[in-house]
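So that we are looking at the same thing, I have put the structure below in C-alpha cells.
Heads up, one of the protein chains got dropped from this complex, but the rest are sitting where they should.
== chain A ==
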Amino acid sequence: MTAFLATTPVPRDLPLPLPLPEWVLISFLVIFFLVHILFVNLMVGGSVLVTFFECLGRKSPRWDSLAHSIAQTVTVNKSLAVVMGIGPLLCINLVYTMQWYSANALTGHAWLMIVPLVTVAFLLTYLHKYKWESWSQGGWKTLHLWVGLSATLLLLFVPLIFLANVNLMLFPGEWEKVRGFFSSLRIGNVLPRYLHFLAASIAMTGLFLAGWLGRAGHDIGHTPGFSRPDLRRLFYKVTAWVTLAQFVLGPLLLFTLPAVGITTRLYVIIFSGAALGFLTLLVLFKELRSGDEHIGRFYVLICIMFSFVVLGMGTGRHVYRQAALAPHQADIQERTSRYAAALAEFNQNLSSTPPVQQTADQLFMNCAACHAPNIKLVGPPLTEIAEIYAGNPDGIVAWAKTPGKKRPELPQMPPFAHLGDESLRMIAELMLEKGKAAK
C-alpha cells in the first residue's frame, strides 16, 4: 500500500455529494454506455462498409448502389451516437470525477480535437450522402470516394482518443509516465482494445444491415442486383466471420490487460459471455446454411443472444474497472475526508475566535502595494500625498471612494468604497502621519 502511494497521485475529491447512490450511477453508466457504443459501432462499421463497397462499385455498379443504401443509415446512426453519448459522459464524469478529468487533461490536445474532428467527419458524411448521385462520373466519382474515405478515417481515429482516455483513467500509477496523447497509447492495452472495438463495429453493423436491408419493407429497387435473401446472407456472413475473429482478438485483449484489475469474477463473466457468443455463432452458421425462403427466421433470436453477449462484455469491462480503481478510489476518499475534517476544525476555531478590528497599519496594506513612503511605486509617494492633503484626511477618503485620473503617466487608481468610511478615514490619517514623518 505504501508503495502504491509512493507512485500514485491521490488527489482530493470535490466536497459535494453524488446526486444519486453510486451503484445507481454505475448501472446507468453501464447501460447508457452500451446503447451509445451500439450506435458508435453502427456509425464506424457502416462507414467502413460504405467505403469498401463503394470501391467494389467501381467494377460493378450493384455494389455502388448497396454502398449508397448503407450510407443512408450512417448519417442517422451518427446523430444517435452523439446524442446517446451524453448520458454515459454525464455518469462517468460523476462516478470517476478524479480519474476521468485527470486522464482528459493528460491527453488534452487530442481530447479537445474530438470536437473539430467529429464535426468535419459529420459534414463529410452528409456531403458524401447528398452528392452520391451528382458526383457519379469520372473525376467527380473519385472525389466522392475520397470524401467518404476521409470521413471514414476520421471516424476510425476518434474512437482511439476516447479509448486512450477510458484506458488511462484506469491506471493512476502510470500517469507520471504520460506525455500527451501518443504516449498514453503505450499505457495499458489500448491497441488490443481498439482492434476488439473495430471488429465489434463491423460485426454489429453486419447484423444490423442483415435486418435492415433484409426486412420485408425494404425496397430492393434501391439495391439492384441483390435479392432480399442475398442481402441477408451477405451481411450475416460479415457478422459471422468477424465474430469468429473476435475469438482471437477477445483473448488477446483479455490476456494483455494489466493485472491490476484481473479477478476470478472477471474471468467467469468474460468466459460466460464468450460461451454464449459461441452458441450465437452456431445459430448464425445454421441460419447461413438455410435456403432462401427460410433465411432470417432466427434473426430475432440471434439479436437477443448477441445483446446478452454484449451485456456480459460490458459488465466485464465494468468489473475490471471497479477492481483496478478500488484502491485508488478508497485512498481518494480517505484523503478527502481527512482534508474535510482538518478544514472543519480550522473553520470551527476561526468562527469561535471573535473578529478583531483591523488596525490602521493592517488596513494600510491595501494601499502599500502602490504607495511607498518616499518613492513612486505605482502611485505617488506618501510624502506627496501628505503635501496635497495636509490637514484634509476627508479629502483622501473622498478620492479613495471615487478616484479619477489626474496623472497621465500612471494607471488609474481603483475605488475603495467597499472598505467603508471608518476604515478609509483611519487609513487617511495614517497616510498623512507617515507622509509627514518620511519627509
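The definition used in the following text is that contacts are C-beta pairs under 8 Å (C-beta built on N, C-alpha and C of every residue); 3 or more make two chains touch, one makes a residue touch a chain; residues count from 1.
Just so it is clear, contacts and distances are computed from a predicted model.
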Ask   = Going by UniProt, what is the name of the one chain that was not included in the view, given "NADH-quinone oxidoreductase subunit E", "Cytochrome c domain-containing protein", "Succinate dehydrogenase iron-sulfur subunit" or "CmpA/NrtA family ABC transporter substrate-binding protein"?
value = "Cytochrome c domain-containing protein"
Key: Selected residue (touches chain absent from view) among A:Pro19, A:Gly217, A:Pro354 or A:Gly391   = A:Pro19
Inquiry  = Using the document's definition of touch, tell me which of A:Ala323, A:Cys370, A:Ala398 or A:Ala438 contacts the absent chain.
reply    = A:Cys370
Request  = Mind listing the chain A residues that contact the chain we can't see here?
outcome  = 2, 5-12, 14-20, 76, 79-80, 82-87, 89-90, 93-94, 97-98, 100-102, 104-109, 111-112, 114-115, 118-119, 122-123, 126, 175-181, 331, 335, 338-339, 342-343, 346-347, 350, 365-366, 368-370, 372, 377-378, 411, 414-419
